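What you see is the complex with one protein chain gone and the rest in place.
Take a look at chain A:
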Amino acid sequence: MFLKPYARSLAIAASLAVLAGCSSTGGTQDGSAAGTGTGGTMGGTGVGTGTAGSGQVSGSGYGTDGAGQMADGRIPEVRTIYFNYDSDAIRPEFESVVNAHAQYLSSNPNASVVLQGHTDERGTREYNLALGERRAGSVERYLRLQGVNPSQMEVVSYGEERPAARGSNEDAFAQNRRVVFAY
């Protein structure tokens, strides 16, 4: 089942070990791992998975869920990761989510994903569009290092144009600084 990505560094090997661990303990929630394998029919996008209205985005919770519900033949359930202000660095608590997508894409070479980059509303729109691309690009680079074939990925930045949450406050900003894995 596991198509091990070509491990290029110790760090990647280590994160894969974590991933494998989570995956085996998490198991399959409903017992049936029957995905289509292509993932192309999933239809529903990951947009809007940010918690509506409620307070802080809880990073670690997402990470655990992401790995826990992962199975080789299924698109990982958690498809949104969040970023710090003015940063394109993947937060440690979201590495397991990204790893789960790397695993899925490597195991399903026919699957493809659009990495949708988003920013919060502060600053100018066109510059934010560029920042959103940089953010999605950093996820793409990470996935590539995990061995995902670049032809399976596309980066599309939405800048601040598609907020997940409304409001000019830190909670909304935190939910809007994100990359969505859209299959």
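We take it that a residue touches a chain if its C-beta (ideal position, glycine included) is under 8 Å from a C-beta of that chain, and two chains touch if they have at least 3 such contacts; residues count from 1.
Convention: contacts and distances are computed from a predicted model.
Missing chain, UniProt protein name, picked from "Glycosyltransferase", "NADH-quinone oxidoreductase subunit J", "Amino acid ABC transporter ATP-binding protein" or "Tol-Pal system protein TolB": "Tol-Pal system protein TolB".
In the complete assembly, the contact with the undisplayed chain comes from A:L131, out of A:A102, A:L131, A:V148 or A:V179. Checked against the full complex, the one of A:P92, A:P109 or A:G123 touching the unshown chain is A:G123. Residue A:R162 is the one among A:R91, A:R144 or A:R162 that touches the chain not shown.
The omitted chain makes contact with chain A at the following residues, 45, 47-48, 114, 121-127, 129-131, 133-134, 155-159, 161-168.
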